[in-house]
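Here the complex is missing one protein chain, while the rest keep their positions.
What follows is subunit A.
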Amino acid sequence: MNSDQLKKNEPAKSTGKNSRRDFMRKLGLIGAAATTGAVASGFTSQRTPEEEYVKVMTSDNKLVEIPKSQVKEVKLDTEALQSRGRLGIAGKRWVMVIDLAKCRNARECIKGCQEHHHLHPYQYHINTLVMQDNPQSAPYNMPKPCMHCDNPPCVSVCPVDATFKRQDGIVLIDNERCIGCRFCMAACPYSVRVFNWEEPFQAQLYEAQPMEYDVEANIPQKKGTITKCLFSADCLRGGDLPTCVRSCPNEVFYFGDENENAVTNGTTRETVVLSELLEKNAGYRLMEELGTKPRVYYLPPKDRVFEAPEKPDHHS
């Protein structure tokens, strides 16, 4: 096939907003047609020797093969990114485990996160708090990201469907829809949502290099809207661990898929069985009594390798 034939496949009116997505869909159709055709005719594949084939993932997550000569690089527009972001990754249930015994407040997770999501230094998608459960016990550091609840109160109260829960469990916020009412901030029992009171930290960069809004990374940030922890949904799509998990130098974070019953440590990259990890270490979730069903588990701060932090104010 040459480029002329490819042109004929496109409807004349496809020059509108959706043309890129239509193109992606067509790539999928061509691939599907080619494979089903091959099965029906009984031939494995009829490839001309000089033509090279490449594997391509379509926007609906199908793996297809197309001739290399037909590959055109397509940049996803905001709309395509939004529909992909709403859909999530099929067959996954992301889960995070935080080992409190390992945290020494290095704040590398915070730095990595702020860099990834273009946040002001005072804005935290993840924060580390100094906790003390009672006057007798030693204080400990507690990283606190969004819990990505299975029963999210923040999503229930959103009047414009800007914040939503996807099939893989991640709770995202669409800054293009958000009206800045901050109902979700009030509803969240974990106080993990952040408001963009000012122009974004990288506003100058956005002016110099306009970029498409990616709902899976919340960039570019937008003044007057909510921003929150996203489990680095854009990284997960590429098979990478979230930024905070990768940045930690102290083996604090485990991240993985509950369906696979496996989590991987971001520092040592050791993969362990999730159910065993939680059972052996008495894993727990925050504010279980609220019925929010968080997707973030904590392992209690026992056998610590770092010295305890100073006592928080309310116990001194």
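Here are a few things to note about the model shown:
Going forward, contacts are C-beta pairs under 8 Å (C-beta built on N, C-alpha and C of every residue); 3 or more make two chains touch, one makes a residue touch a chain; residues count from 1.
Methods note: contacts and distances are computed from a predicted model.
Selecting from "Multiple sugar transport system permease protein", "PTS mannose/fructose/sorbose transporter family subunit IID", "Soluble cytochrome f" or "Thiamine-binding periplasmic protein", the unshown chain of this assembly corresponds to "Soluble cytochrome f" (UniProt protein name). When the omitted chain is restored, the residue from A:Asp133, A:Asp161, A:Glu279 or A:Glu310 that touches it is A:Asp161.
Only one of A:Ser69, A:Ser137, A:Gln204 or A:Asn259 touches the chain withheld from this view, namely A:Asn259.
Interface residues of subunit A facing the missing partner chain: 88, 90-93, 104, 106, 108, 150-153, 155-156, 161, 164-169, 239, 241, 249-251, 255-257, 259-262, 264, 267-273, 305-307.
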